[in-house]
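This is the structure I have questions about; it appears just below.
Omission of a single protein chain aside, the complex is shown with its protein chains in their original locations.
And then subunit A:
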Amino acid sequence: MAVSPLVSPSASAIAHRKNDATGASVTAQKNEASPQFVQHAADREITEQMNDEVRHKYIKTKKLGEGTYAVVFLGHLRTDPSSFVAIKKIKVNTEYRDGLSMDAIREVKYLQELSHPNVIALHDVFSSKDQNLNLILEYLPRGDLEMLIKDSNIHYGVPDIKAWMGMLVRGVWFCHENFVLHRDIKPNNLLIASDGEVKLADFGLARSFADPYLNMTHQVITRWYRPPELLYGARQYSGVVDIWSTGMVFAELLLRVPFVAGNSDLDQVTKICEAFGTPTEENWPGVSKLPNYVPADRNHLMPTQGREFFLRQFPTAGPVGADLLMSMCTLDPRKRSTAYQALQHNWWTTEPRPTNKEDLPRKSGGTKKMGDDLTRRGGELDDDQFKNAARQLDFTAMRE
């Protein structure tokens, strides 16, 4: 399977990469054929036996983190103590009486289907005897991009950013190619493997592309990374919502602070207008018909920003890099780059070359950070201020 649309597809490439990427970690268990059904374990149902077989493969060692939603443990293969895994145990939610929560269902549903070097691997799922759900995830000991962005002791440059962004966009492309919207791309959902590979994690808000004319919720993506069409309440949207978020991560990697950090949804719209220009019928036909569109004050119309602005704002990116960023943060979603188009941009082949993933800057303490990242629910920021951001998902309205 192709890792990117731009390299020749090779069947062995993915398996090979997976081994590389996870280092000491386990290779994919997913591709095994159906296990043999043990016939004679007298008192267990077939499915219980299969579950027991999976559970028996792993040993839990220590707790890495605990949140309201999940507990994450370090574990390893029973047969090989050096093959580490992260075991994410989803907690029973006492408030929620409707069975397994939507976050857990989404995460399991999509990770079972997506197998790519830049998407966190789900090796196995099993239930423990107290009927808790346990996800065996790829062990990613080097923290996340947010940690590197925030640490002023870490120095990185354009070649490093190019390497990280390349991995991110390939992961996003793969999700979209499989008709999956991630809907929560941000630096602390981008985890780092022992060999430096960036992995897209936390599929708690993901969903498949809707059929044409069917509505989706607009209450997704953490605010600072949320595109203008969602802020305006669009109910029909495409993969480019994830591209906006990806562009915001790109900008943040360059600036080392979030680029447009509104403290309310309204403030977010204002800041986007200030940064990129005011959306109007001229630069974005149809925008005024979106449900939560607020007509701009005629006296404070900001012109759409061109290439010069991006180059001035992000000098380190260089003209070609600024052009890519601009294509990812285009206000009109119809004109915004798709993941496929972004991968075809000539920034990737322009000097300087991206850093080899093994040589990317690293920081210790990543295991703890992975524990924290994996216990969070989708859409949550660590920051208290944003505790309730994007959590009120409007499921009922989607049935229309």
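Methods note: contacts are C-beta pairs under 8 Å (C-beta built on N, C-alpha and C of every residue); 3 or more make two chains touch, one makes a residue touch a chain; residues count from 1.
As a convention for this text, contacts and distances are computed from a predicted model.
Asks: Among "Ribosomal protein S8", "RNA polymerase II holoenzyme cyclin-like subunit", "DNA replication licensing factor MCM4" or "Ubiquitin-related modifier 1", find the name that the UniProt record gives to the complex chain excluded from display.
Replies: "RNA polymerase II holoenzyme cyclin-like subunit"
Asks: Looking at A:6, A:105 or A:257, which makes contact with the chain not pictured?
Replies: Of the candidates A:6, A:105 or A:257, A:105 is in touch with the missing chain.
Asks: Among A:142, A:207, A:226 or A:376, which residue is in touch with the absent chain?
Replies: In the full complex, the listed residue that touches the missing chain is A:207.
Asks: Return the single residue from A:45, A:282 or A:297 that touches the missing chain.
Replies: The single option touching the absent chain is A:45.
Asks: Can you list, in ascending order, the subunit A residues touching the missing chain?
Replies: Touch with the absent chain occurs at residues 1-2, 9, 11, 30-31, 34, 37, 39, 42-48, 50-51, 92, 94, 97-100, 102, 105, 108-110, 112-115, 125, 127, 129-131, 133, 177-178, 207-208, 210-211, 216, 395-396, 398-399.
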